[in-house]
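Read through the structure below, which is laid out as structure tokens, and then see the notes.
One chain of protein is taken out of this complex; the other chains stay put.
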Amino acid sequence: MASVQFNGIVKKFKDNLVLNGVDVDIKDHEFVVIVGPSGCGKTTLLRMLAGLEEITGGEILIDGLRVNELHPSKRQIAMVFQDYALYPHMTVEQNMSFALRLRKTDKAEIDARVGEAASILQLQPFLQRMPKQLSGGQRQRVAIGRAIVRKPKVFLFDEPLSNLDAKLREEMRVEIAKLYQRLNATIIYVTHDQVEAMTLAGRIVIMNKGIVQQVGSPIEVYRKPANLFVAGFIGSPTMNLLSGKLSLQGEDLFFSNGDIRISIPPYLLHDAKKHDGREVTVGVRPDDVLVGRTGEKCSDKVEGVLEVCELLGHRENLYIKAGNTRLLATVEAFFDRSPGAAVSLCFNYKNMHVFDKATEKRISE
Amino acid sequence: MEILRSIYEVAGFIVLIALGVGALEAYFYYHFRYYDRPWFFPVALAAFPIGALVAASAIAGSYEFSLWFYFLLAEALIAAAFRYVVKGRHTVPYLLLAPAFVGLALLLVYPFAFEVYLSFHDLKLNTIMMWKNTGRIPFAGLSQYVKVFTTSPLSEVTFWALLGRTLLWTFSNVFFHVLGGFALALLLNNAIRFKGAYRTLLVIPWAMPQVVAVLAMRGEFHSQNGFVNIAITKLLAAFPFLASLGVAPVQWLSDYPLLTCTIVNIWLGIPFMMVVILGGLQSISSSYYDAADIDGASYLQKLRFITVPLIKPVLMPAVTLGTVWTFNNINVIYLVTGQAGGTEQADILVSALYKAAFTYNRYSYSAAFAIVVFALLFFISVTYLHGFDAAKEER
Partner (left out) sequence: MLRKITRWFSATAEDASAVLRDPIQRAKFFKYLAIHVIIISTAALFVYPLLRIFSVSLRPGDKLFSTDLSLIPDGATFVAYASLLRDTMFLRWLWNSLLITLATSFIGVSLASTAAYAFSRFQFPGKKAGLILLLSSQMIPAGMLILPLFLMIMKLKLMNTYLGMIIAYSVSSLPFSIWILKGYYDTIPRSLEEAALVDGTSQVGAFWRIILPLSTPALSIAFLFNFTTAWNEYLVARVVLFSSQQYTWTLGLFELQGQYITQWGMFAAGSMLVTIPVLCVFLYSSKWLISGLTLGSVKG
């Protein structure tokens, strides 16, 4: 198994800058998920690592070895493609053994490895079938099997679950997590689905517009998003973001946007004086909008009107309007109030985030 | 034994071609790979012209040293182009293309250029011996082109009459091909029994060797033994009143040759259009028709607002191709009206062109004629394809 380093990776398509200086260090045995909206350059980054895309600038190291000019097959990587890319004219077995046959591995070894991969993925009954005779989930497993058989240093997954339906996607997600525990390999996994990122990753790399926004464990990026983009991208339902202005009244710092006025305690923003008059965006996850109750370390009351309730089962989404500000709160079911009712709510300071409006960077603790 | 010898001859030739392709690839590979080495120019200039000289003398069976100089010049130009322009980029696609395009250059572009050259000179039966002995043909400037528009390529019919006839021929053929093909495809696109068998029977005119098909059809238009006249005679015997309507057996081949050719060619061309349109129809999702049914569309409305617009992208290229093929169709005219001499009443541009060259031996004239026809055809297809692109944009 191996480490992977991206050093100042730049990619240009004609005049279009797709990646602008990406630096990521991936350690041995790590499961790293690269996540971001479509067009953020995540797949390009993966394809550059695989050797399918030329590198405009910077260098990629696998196990400390520069691979920029190396042929894909010499990089000791295996890739699972979004559309699986199973060779339609070969059986499952031939698909899985293709790379080994190209390398002239001996027959017994090939059989052993294919057999092992097939048993891990429960593919034994299908070895002699053609890809088009398989269901989507089975094809997905063959694609993974093809990667396993090669015993690569690094596994690359390019949005592997995006072609499956919701139920199958959940199943395969668990399969991949189990597989990771079993193989204990370095895995780099690209997806646009933040749920996959949160559930699978050891570390998440969040990208937008060709720039790495934040690298960290799922908990870190959830609890302490480094900037506005990460705050809005990670977490479902999306975080409430309120833009307004900070002002100093006496010793205390207040946030206000015309509808809502709450104090910002010093443990969120030190050195209150420095922030007087600053334009900021405040972020609160729906879970941390407390409706009709107070917790400890909770903000001042905000009065609002309930617009719509969505029952999800054990939780309920409340769409609340405070003046012209819309807020989403997620509370435990059943919230016994009908639309139009007045509600009072407060924000949980423990999980409140303050971002500078101009730089979009996090300024709170 | 002779069979073995012929196999040997052809197989040997294929091996030779494979070797030639290999040599070509090696030649280009050298230029792509080593263009920036210091020894690139010396080696290229030393090796390749001599190699070409050896190959040329082997093929021609004679040896001419002056060729070496030309090869040297060419190699210098090519090597310089690779060094300063190509610079080793795009190696793979160019290597993949090289054999096909060298083949096209030798057997398509060069002959075409030669025809252009001929069209500005005067090569005909009187001057061909002079050309053979001295290698020179009198220069004619644009006079061949003037003659194309002022004199007849054959003995009577003029260029303009031929052009009108060709346009009429092309239009009526393509029109009936599409109409017939569309109708049959619509019928076949129903969930009916024996669909496969019907389709098989209906493509037979297209599948038969064209020579056989046309000659067979020609037989059917024979004034006494042909099916058409026999059928007319039998009809008249059964329903005598038809005679008063002017129905009577006709000398198809001598009195109505162009009409006969058109009927034969329509018969030949419908299956192709049918197959293309059927493919297009089958790719239309039935949900559009369901939606239209709910909206209360009648059969004709569905045809007009769903079927026709949706098969347009399939149909337009096929129609373009069909137009070019029909415009260019020498087989039917040539085979139906008799191969040499025969009537001029049915000649279209391309068949007149062929006869001008090979029956009347007016080579330069026919070259100029061919270039005019080519330009015409090019203009027509470009207009067509523009229409197609516009239709594509609309979608």
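Read from first to last, the chains carry the letters A and B; within each, the first residue is number 1.
Here is the rule we go by: a residue touches a chain if its C-beta (ideal position, glycine included) is under 8 Å from a C-beta of that chain, and two chains touch if they have at least 3 such contacts.
Because the structure is predicted, anything quoted here is derived from the model rather than measured.
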Task = Tell me which residue among B:A79, B:C261 or B:V350 touches the hidden chain in the full complex.
result = B:V350
Query = Just one of B:S66, B:N133 or B:Q224 touches the chain that is missing; which is it?
reply = B:Q224
Note = Of B:I50, B:L259, B:A292 or B:I330, the residue that touches the missing chain is B:I330
Task = Specify the residue from the set B:A213, B:L258 or B:V336 that touches the hidden chain.
result = B:A213
Key: Missing-chain contacts mapped onto chain B   = 3, 6-7, 9-10, 13-14, 17, 59-61, 89-90, 92-94, 96-97, 99-101, 103-104, 107-112, 114-115, 118, 184, 187-188, 190, 192, 194, 198-213, 215-217, 219-220, 224-225, 227, 230, 267, 270-271, 275-276, 278-280, 283, 313-314, 317-318, 321, 324, 328-330, 339, 349-350, 353-354, 357-358, 363, 366-367, 370, 373-374, 377-378, 381
Note = Residues on chain A facing the left-out chain by the touch rule are 47, 50-52, 71-73, 77-79, 81-83, 85, 87-89, 98-99, 102-103, 146, 150
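By our rule, only the chains that are shown with their structure count from here on.
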Query = Rounded to the nearest whole Å, what is the centre-to-centre distance of chain A and chain B, using the mean of the C-alpha atoms as each centre?
reply = 57
